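The complex appears here minus one protein chain, its other protein chains still in place.
Just so it is clear, A, B and C label the chains in written order, and each chain counts residues from 1 on its own.
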Amino acid sequence: MPKELTYLEAIREALVEEMRRDPKVFILGEDVGPYGGAFGVTQGIVEEFGEERCFDTPISESAIVGVSIGAALRGYRPVAEMQFADFISCAFDQIVNQAATLRYRYGGRASVPIVIRAPSGGNVSGGLYHSQNPEAWFVHRAGLKVVAPSTPYDAKGLLKAAIRDDNPVIYLEHKYLYRRAKGSVPEGDDIVPIGTAAVRREGNDLTLITYGAMVVPSLEAADRLAREGVETDVIDLRSLMPFDKAAIFASVDKTSRALIVHEDVKTLGIGAELSATIMEERFQALDAPVMRLAYPDTHCPFASVLEQANLPNPDSIADALRNLAAY
Amino acid sequence: MPKELTYLEAIREALVEEMRRDPKVFILGEDVGPYGGAFGVTQGIVEEFGEERCFDTPISESAIVGVSIGAALRGYRPVAEMQFADFISCAFDQIVNQAATLRYRYGGRASVPIVIRAPSGGNVSGGLYHSQNPEAWFVHRAGLKVVAPSTPYDAKGLLKAAIRDDNPVIYLEHKYLYRRAKGSVPEGDDIVPIGTAAVRREGNDLTLITYGAMVVPSLEAADRLAREGVETDVIDLRSLMPFDKAAIFASVDKTSRALIVHEDVKTLGIGAELSATIMEERFQALDAPVMRLAYPDTHCPFASVLEQANLPNPDSIADALRNLAAY
Amino acid sequence: MASIKRTKFKLSGEQLLDMFYWLKLIRAFDERLSILVRQGKVRSGVYTGIGQEAIIVGTCFDLRREDYICPLHRDLGSFLMKGVEARQMMAQMFGKSTGLSKGRDSALHSGVPELGIFGNTSMLGANLPVAAGLALTFKMEKTDNVVVAYFGEGASNTGDFHEGLNFAGVNKLPVVFVCENNQYAYSVPVEKSLAIDDVADRAAGYGFHGVAINGNDVLAVYQSAQGALRRARAGEGPTLIECKTYRWHGHSEHDKAFYRTKEELAMWKSRDPIPTFTTYLQQLNMLASEKLAEIETRVSSVIDEAVAFAENSPDPDPLEATTDLYA
Partner (left out) sequence: MASIKRTKFKLSGEQLLDMFYWLKLIRAFDERLSILVRQGKVRSGVYTGIGQEAIIVGTCFDLRREDYICPLHRDLGSFLMKGVEARQMMAQMFGKSTGLSKGRDSALHSGVPELGIFGNTSMLGANLPVAAGLALTFKMEKTDNVVVAYFGEGASNTGDFHEGLNFAGVNKLPVVFVCENNQYAYSVPVEKSLAIDDVADRAAGYGFHGVAINGNDVLAVYQSAQGALRRARAGEGPTLIECKTYRWHGHSEHDKAFYRTKEELAMWKSRDPIPTFTTYLQQLNMLASEKLAEIETRVSSVIDEAVAFAENSPDPDPLEATTDLYA
């Protein structure tokens, strides 16, 4: 029977249930052992499974991923934690070259079932190196999958799907949502298949495509427009690679107008790919250009006045929706 | 007075002239010293300038970039060579975090005038790790500039501009062009400003936007269409970040139809950003969707039959132009 | 190679009192920061160096303005000793417009070129290749300036540590590498991240001298630093000084540090560097109670003034969220 969990608790529940189900699943990373992780995600896991299956590593992101790849080649399903998504840049080569190309270069004789959990995103006064959104780098690199849940339900269901997936999966958990997002999560196996979006709100006038921490402000903006008589489909991508073309096209065919909202920077953020794809395949359906509202092309500053100036919010999203409706 | 140079010789000439002009310019990398570089780009430089200003490093890509950043902070203008662009993934953190964010986090009190030369691209039977096109990762990261010349003239002029630029510049030299691209290059300072595209061929019917090694096959495809009565503007971007919006929009306003061709993979390749940008700002002008022809979302295989199956070529480009014209 | 540990040194009474002042000031600054965090006035993850002050004081004491330091997250005191005013550091921690980063950062990621201070990213170890690059320029210029680079024992497991120290060793660069071994990397005890007793032993892999010393003894640190600085200035290359120490507070002010025993903490608190040095000064009759009182008043007035300045400083202008990206 379902219970109320935070996003963080849902992630932990997925880890625990998968570790109980499959002895090949183990966790590695910095401070993930007895300490339970910088954010507490892995708290209690050592107590149940021992340090053999949930252990601290040296500060060596590249080795954390490289070791995971080696273990995966022997049939294990490592779940590696980057303490902050920002530090994934230190493991970049192991991810984009070692893991992403292995199956291809092996002629299909092997695969790399690893999950890299990375707490991403800002709005937590994290500053330049504790707020990053690295998804686009990995969406661009063939051979990887990338997911970014926005609800406790999806956080659990997508992590289970990622752990069971035979490919390297970058699992972006938004740190702003850890304790702020709460919701009912069923016991046991509710898998959220990688590659499927969720329509969070229905409307016939506009399509808003987003994910992660931008879902809630997007829904609020959509509600405001509803009060103005404009109804918006709000699509939560959940999976960024692969992304759910069918769901996007179905909505765009209905509304003929689409806005993409993301916290990652605008230039070559995933909005660029979605926009280009919609145009390529649904040009006739469009009554307005696909528009993007994203973080400006800069870094994430610490001071609240600065960070808030950069983050999309219900006001800026509502304005973007109005522009789109008025086009 | 101008002389005929290969693309590779033009790069060397830019290095030599800049080192003569500015004692703060120096070169570092693997085998760049007495050996003259894996491709011979730095041949003769040690003889003229000594190992103090052109030296071999250990196999430490991250240190090569980190050391360059340190030197740049003291007023030097290091030109770092990655032996192959593929290995830039090993220096990723120093580039996207250390270099790209420095001026911002320093409150504008310093800048990082480094150039990272990276031999990129395929069609040379290089296989998975000697053929990569890493531009999109860096175009996405605020604080960096990215250039990719297609001619000897631009190779020289853009490298000079990059060395004199006060920001970190990723200079992608396409290894297929090293000895195949020849052209007249003037002595001395013909700077090609970063951010300006070149129209390689004019036409009123279609716009083709490309760069690097895709320029020549694109021109050939455009000529074929000319024989069929369809005239194409061929725009060589030259700079990928920033890219020349004005030149692109001017052409699209004229032709109302645009195709983007690149050797990098399609998903979140720079074509995605160009396409999205054109739609956002020139939707009314478009009579057809902006189309993309790119490398499929996979890795670069060794066998010629495989590599040729993936690379855009005059035939596939001409077909794409025909589709665009027929739309 | 002359023994680093037995280096002869001489300090005047004035200098000794100066050292004492710095120990007290740095301690007081961190203690006030800790209070300000609890008061919610400083909102970032503050990493205090309380208990480790002797390392900063002993290694920075003889540095010139031209020398460069490359501090890490716990080394705020080195900014003060290198010449940044306490008020500006406090404003930095408050994220105010008057801070080093104009409010973009509330940690030590911002540098001051004219004072010879490098501000690293958060990425541990990433400052070490940069330190090598800075030192390379001193060598090129045949000056006898040096670089002092700091890192924790945990950071000594990063790839950048290896690449940076190896580069410095191969090129015999004027760098003093200072390892602050405070027994923990966040929650991870040193024995879980290194299989050796002394990080200093790693120097042997880079061809230079390494020593492990008592980092809580300011005179011992000063003595070793003297020897290492002398060697660096004389062109004899790098030295690694490992300072055994302990941080009294949690990893950050948010960390309760349950992973260590109160016995361990008590043992290390009994090794507090300040009383030891106080006793030394008193035995030499250099620190009469009036003198002590005078210094303590001076310290608290500096801190009070710094806090007042920071609190009264304006927040950054939201427009600064996107400036200073490119030069």
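As a working rule, contacts are C-beta pairs under 8 Å (C-beta built on N, C-alpha and C of every residue); 3 or more make two chains touch, one makes a residue touch a chain.
Keep in mind the model is a prediction, meaning the values are calculated, not measured.
With respect to the full assembly, the chain omitted from this view is in touch with A, B, C. Of the candidate positions A:Thr6, A:Thr42, A:Gln83 or A:Thr101, contact with the unshown chain belongs to A:Thr101. Considering A:Asn167, A:Thr196, A:Ser239 or A:Asn310, the position touching the chain not shown turns out to be A:Asn167 (whole complex).
Here the missing chain is touched by one residue of A:Thr42, A:Thr57, A:Thr151 or A:Thr210, and it is A:Thr57. The residue from C:Gly159, C:Pro174, C:Gly215 or C:Pro273 that touches the chain not shown here is C:Gly159.
Mapped onto chain B, contacts with the missing chain fall at residues 30-31, 33-35, 38, 56-62, 84, 86-87, 89-90, 125, 127-130, 296-299, 301-310.
Contact between chain A and the absent chain runs through residues 52, 57-58, 60, 62-63, 65-76, 78, 93-94, 97-98, 101, 103-111, 113, 142-143, 145, 165-167. Within chain C, the residues in touch with the undisplayed chain are 157-163, 166, 169-170, 172, 192-196, 201-202, 204-208.
Following the convention adopted for this analysis, only the chains that are shown with their structure count from here on.
Chain A and chain C have Cα centroids separated by 37 Å. Taking the mean of the C-alpha atoms as each chain's centre, chain B and chain C sit 41 Å apart.
The distance from the centre of chain A to the centre of chain B, with each centre set as the mean of the Cα atoms, comes to 31 Å. Shown for chain C are the residues that touch two or more other chains, namely 101, 104-105, 109, 121, 123, 159, 325.
With touch defined as above, residues shared between interfaces to two or more other chains in chain A number as follows: 86, 89-90, 128-129, 297-299.
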